[in-house]
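A protein chain is absent from this complex, but the other protein chains hold their places.
Going by the order they are written in, the chains are A and B; count residues from 1 in each one.
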Amino acid sequence: MFAFIIRRLLQAAGVMLVVGLIAFSLFQYVGDPVSIMLGQDITDEDRLRLTRDLGLDQPFVIQFYHFIVNAVQGDFGISLRQGQKVSTMLLDRMPATLELSLAAAVIALVVGIPLGVFTALRREGWAANAVLAFSLLGVSLPTFLIGILLILVFSVHLGWLPSFGRGEVVKIGWWSTGLLTVSGWKHLVLPAITLSLFQLTLVLRLVRSEMLEVLRADYIKFARARGLTKRAIHFGHALKNTLVPVITITGLQLGGIIAFAIVTETVFQWPGMGLLFIQAVQFVDIPVMAAYLCLIALIFVMINLVVDLLYFAIDPRLRAGIGKVGGH
Amino acid sequence: MNPLQQFWDSDIAWSWRHSSLAIVSSVLFLIMLVGAFGAPWLAPHNPFDLATIQLLDALKPPVWEVNGDATYPLGTDSQGRDLLSGIMYGTRVSLLIGLASVTLSIVVGVVLGLLSGYMGGRIDALIMRVADVQLSFPAILIALLIDGVARALAPKDMHEVIAFPVLVGAIALAGWPQYARTVRGSTLVEKNREYVQAARVIGISSPVIMFRHVLPNVLGPILVLATVHLATAIITEATLSFLGVGVPPTSPSLGTLIRIGNDFLFSGEWWITIFPGLALVLLVLSVNLLGDWLRDALNPRLN
Partner (left out) sequence: MKPVLEIKGLSVEFATRRGVLKALDDVSFSIGAGEILGVVGESGAGKSMTGAAIIGLLEPPGRISAGEIWLGERRIDHLSNAEMRKIRGREIGAIFQDPLTSLNPLYTVGKQITETITTHLPLSYSQAQQRAVELLEATGIPAARDRIDHYPHQFSGGMRQRVVIALALAAEPKLIVADEPTTALDVSIQAQIIELLKRLCREQGAAVMLITHDMGVIAETADRVVVMYAGRVAEIGTVNDVIHQPKHPYTVGLMGSIPSITGHKRRLVQIDGSMPRLNAIPPGCAFNPRCSKVMQDCRDHRPDLMGAGVSQAACWLYKGLQ
């Protein structure tokens, strides 16, 4: 088990290194490194001096090493567009994205899992069919369209909820939260629902198909042959076996939420990291792009690691060290 | 019995005939296909021909509303361009990119999957490792990254020319791992079959024969994957275009149209964004429904 953790950590470090390489290449080969570091208006003399000082005439590997050292400390230089330190900008906007993502994740799980179980257990009836139709729609609607539609109905026509920004925020230390004000919550509703919908339908369909698969398994047949109650079979045996793969796959989906936040933040002008990234891509603001890339990669790698460990903790077959067993 | 009759009698045709959902979605998809690729002949107006555009006709609502005009059944945008025609051309762009990226993705995925399964060893490990890592990143992020980098690398005037290939490439790249996995699995199964072992003993290594056995087995699963992938590709392209980093504005896709229309949401000209949106949803929905039906039809149920 210990060896497993070590191995995964090494893998994670490897992936981060590759990502760092890509980000570093962005710096080196796309655009001018010196201007990236110091801005656009410098004299030729300064440029020459700085090139030597900054070691830009040094071999690739040494520069890469410096880059890594800086990156680990969170220093990615200065934004080409804003002129501010990239790290400050990202940290500023991180709470917005994280709160939105968390809200969306909670909605997706709290609504998606029960609905998935419901449609797996109840195959007939109008309620189950309605949920399935809704899930099909949810997969077919792109996130930005959902946002637009929600804005159209709830902001333009009904005027109940606001359609852009975060509302009033309260600063607690370095973190700014919108969860402590009424206006903050009101602003959170539409974006959170928009962001959660796609994931919700994915979770719903996943839980449903997993549960249907589990209900066909031999041990369920044997459980029925033993005369166990419906409740024991459905919510004891079937549910437990369903949730094991679902938890892991859902963990990975959570990464998708953070990625799709880019779109949601654009539609609702939500001041998060995603919106920052899009503006950076449109403006070709390399430092921001590189920094966002590294940060996202880090988050993903961590999510993957946690999910792997979770799988380990839940499935007794893995704990015995037999290796990965994917079946039921 | 001629081949057509044979097909009509086959399991899959039977399943299609008896599923009203499959028939409806096929018809819907067909309509959109015809409308999209037949746009140059079928569209009532040409939204790209500046000579035919009347600024005076700008912002007309759909025909059933008060100020509606029958020549523009779904209304016009701020430049006076007919929305219906715009949608038809836009659907064509969306479909082209979707189909192209899925095809490219399948080619790359199948080749890599065959390679991985047949060669085994380090090549296999490498390809699968890359696939694994890539699968853990959402497609849109990968597409955004590639698009952003290409945009940064190319000089400004080249942007329009390379936009299409980059977009197709980016979306395709995000999708190949699924196909590769499936094909690899099937290749591994075939590799262990007796006839391959026998050939090896004799001294012939028979990759071609093996692939001939692999391909019929993977056709079904790949088809199902492809429909899901097509839906995702269309959505991804629409999202990228909506964000402004997709197709160039000279050949707008449905995503671009939605973005343009978004600005008019609050001033009351809802149709400019809603109708392209509706077209997009119907397109993706029909593909998804077909994919769902296909998955059920190809699933070995009744033996």
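Here is the rule we use: contacts are C-beta pairs under 8 Å (C-beta built on N, C-alpha and C of every residue); 3 or more make two chains touch, one makes a residue touch a chain.
If you're wondering where the values come from, they're calculated on a predicted model, not measured in any experiment.
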item: Residue in contact with the excluded chain [from A:84, A:229 or A:269]; value: A:229
item: Contact partner of the left-out chain, one of A:93, A:187 or A:237; value: A:237
item: Touching residue (missing chain; options A:7, A:122, A:157 or A:317); value: A:317
item: Hidden partner interface residues of subunit A, rising order; value: 217-219, 221-230, 232, 236-237, 240-241, 244, 315-317, 320, 322, 325, 328
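Note that only the chains that are shown with their structure count from here on.
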item: Inter-centroid spacing, subunit B versus subunit A (mean Cα positions, whole Å); value: 24
item: Contact footprint of subunit B on subunit A as seen in their complex; value: 15, 26, 29-31, 136-137, 139-145, 148-149, 151-152, 156, 252, 255-256, 259-260, 262-263, 266-267, 277-278, 280-282, 284, 286, 289, 293, 296-297, 300, 304
item: List of subunit B residues in touch with subunit A within their complex; value: 133, 136-138, 140-141, 144-145, 147-149, 151-153, 231, 235, 238-239, 242-245, 255, 258, 262, 265-266, 270, 273-274, 277, 280-281, 284-285, 288-289, 292
